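Every protein chain of the complex appears in place save one, which is left out.
Naming follows writing order (A and B), and every chain is counted from residue 1.
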Amino acid sequence: MDPIQTLVKDLAEKHGRSRESVLPILQGVVEQEKFLSERSMIEIAREIDIPAADVYGTATFYSFLETKPTGKFIIRVCKTITCAMKGKNQILFAIQDMLKISLGETTPDKQFTLLETNCLGWCHKAPAMLINDEIYTELTPEKVREILTGYMKVNVNH
Amino acid sequence: MATSNQLKRVDFIFRNENDWEKILSSTLKKKPQDLINELISSELKGRGGAGFPTGLKWKLTAESKEKEKYVICNADEGEPGTFKDREILSRVPYKVLTAMAICGYITGAKRGYIYLRGEYKFLLPELNKVIDEFDYYCKETDLDFKISIFMGSGAYICGEETALMESMEGKRGEPRNKPPFPTQSGFKGKPTVINNVETLVHTFTIFKYGAKKFYDLGVQYSRGTKLFSVSGDTPKPGIYELELGMSLQDFVYEFGDGDTKAVQVGGASGFLVPRKKFKDAAIGFKGKLTGISLPTGGSMMLFNSSRSMFNVLDNYLEFFREESCGQCTPCRVGCQQLLLGIKAVKRGEKPASYLDKLLRLTETMQYTAKCGLGQSVANSFSSIVENFREEMIY
Partner (left out) sequence: MSKKVNITINGFPVEITTGKTILEAAEEQGITIPTLCHHKDLCVAGNCRVCVVEVAGQNRLSAACATPCEEGMEILTNSLKVRNSRKQIIELLLAEHNADCTKCYRNGNCELQTLASEYKIMTQDFIELVPLKHFSIDAYSPSIIKDDSKCIRCQRCVRTCAGLQGVNALTVAHKGDKMKITTFFEKAMRDVVCTNCGQCVNHCPTGALVEKNYIEEVWEAIANPNKHVVVQTAPAVRVGLGEELGMKPGKSITGKMVAALKRLGFDSVLDTDFTADLTIIEEGTELLTRLKKALVDKDESVSLPMATSCSPGWIKYIEHMFPEHLKNLSTCKSPQQMFGALVKTYYANARNIKPEDIVSVSIMPCTAKKYEAFRPEMHDSGYRDVDYVLTTRELAILIKQAGLDFNKLEPAKYDRLMGESSGAAVIFGATGGVMEAALRTAYEIVTGREVPFENLNITPVRGSDGIREATIKIENPVEEWAFLDGVELKCAIAHGLINAKSVMESVRAGTADYHFVEFMACPGGCLGGGGQPIPTNPEIRQKRAEAIYAEDEGLPIRKSHENHEITKLYKDFLKEPLGEVSHHLLHTKYTKRERY
């Protein structure tokens, strides 16, 4: 068994093999792999015995279940109204400038992917962004640079 | 309508009371029927947006003869400008769990789920700890009720109750046809109570202090208190528990920055109220005798005169275009048309009168869309276009 098979099997052991387990398993794969490859979706379909097309259809409905390769850290900047009013664009510029990528892209070293997302539920502390599951609020370009530098350091240490 | 010039701040929801075990055990000694009556007499209405009477919802589910039933706490909180449920779950989660267990006792459900939006995944460790404690308590006291968390994965529409259930069943979060309603056929086709996080906490308050205490707050048709998520152009963004029925004028007096041009009540799917209508608008559920009443999930976004209402609408429409599940024609195509339409008018590619065609379109969406998302796009669209027409054109 290759790592994907093992991962899917373990997740199925944990969450069960019924249709209701699909989302938790998809989430589990994304947590490990950051995105859902064709391979992993086939394994999920096989493991819980549902059509592969259904796995794909379900996965693509959810914006946090990426189906394209992403970096290790997925940055999701909130683009909804309050964040938009409170300087989301400056935040985006700062990130793009620092990572030298545009929206939707991944850095060549596969560390960061930059995406936009809808309201994160931190409008009173706008602008806000998520990096993987971690929330950052009341962002300023300076603060963003600091945060990203932190992530880059983590990366170097590994 | 509340006529005082002061907002009535209240502190029930976040009041830290470490007595949930006591409340739970004493409530479970009462007869389910009495508890339902208590809840009905409180006139509590759902705080998730639709405002359905909570007591009635529980009653309908309790009356079903099915053996398998479910209680679901809707913590998908995706409405732009809403962030109160997160705060509840991080500060007083045990009140939510207690309320769910009581609901289980009343309705006969043995399983409870919290559908937590993916964006709030960081709440998981703490929440799971509380649930473990709660589980332990249930075991100790032979209470046959188990709560688990189900994570969302970034889809606003999954806050709609039937879409949420589809999602929990491992499918695309596409809203179902209603009827049947969840009280009859919900999660896995079984009778299900689904309530907003805040609604559940209010039931805790009611079971603890009695319906009267709750009923005495607020105004006719809109009893009790409500959490408001305040954001935008305000010096005091944050979460506030206020009595229902206040006038928007008073609200702006308290929270505005002195230059408030308009307030969006109820998030992107709610209404935009321009300055000239502040004094006529009251925050509460439909059925009020005077003025405009605005049902609300509690999102209050303030805009000052530096903001372009075109940009605001553009932002909302982009949100709906992406977050619509896409299954039904009026909503899927309608949202795209509205967004492209206002841009075309702004650029002069369509005449100003095209806005009227779009307004008629929102009416059609309101009448014919399959679920609340498509039906309520008309709210913000018409309230913005009608009140700020010049800003749409020039």
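Assume contacts are C-beta pairs under 8 Å (C-beta built on N, C-alpha and C of every residue); 3 or more make two chains touch, one makes a residue touch a chain.
Note that the structure is a prediction, hence the values are computed from the model and not measured.
A.B. asks: Among A:6, A:60 or A:140, choose the residue that contacts the chain missing from this document, as touch is defined above.
C.D. replies: Only one listed residue reaches the unshown chain, and that is A:60.
A.B. asks: Out of B:9, B:22 or B:357, which residue would touch the omitted chain in the full complex?
C.D. replies: The single option touching the absent chain is B:357.
A.B. asks: Using the touch rule from the top, list residues of chain A that touch the missing partner.
C.D. replies: On the chain A side, contact with the omitted chain comes from 38, 41-42, 45-46, 51-57, 60-61, 67.
A.B. asks: For review purposes, identify every residue of chain B that touches the missing chain, sorted by number.
C.D. replies: 155, 157, 172-174, 177, 179, 321-330, 332-337, 340-341, 344, 354, 357, 360-361, 364, 366-370, 375
In this section, only the chains that are shown with their structure count from here on.
A.B. asks: Once you find the CA centre of chain A and the CA centre of chain B, what distance in Å lies between them?
C.D. replies: Once rounded, the distance between the two centres reads 26 Å.
A.B. asks: Quick check on the complex: what are the chain B residues that touch chain A?
C.D. replies: Listed in rising order, the residues of chain B that touch chain A are 77-83, 85-86, 117-122, 150-156, 167-173, 188, 229-233, 237-239, 264, 268, 301, 303, 307, 311-312, 315-316, 319, 322-323, 325.
A.B. asks: Name, in rising order, each residue of chain A that touches chain B in their complex.
C.D. replies: These residues of chain A touch chain B: 18-24, 26-27, 30, 54, 57-58, 61-65, 79-82, 84-85, 117-126, 130, 133-135.
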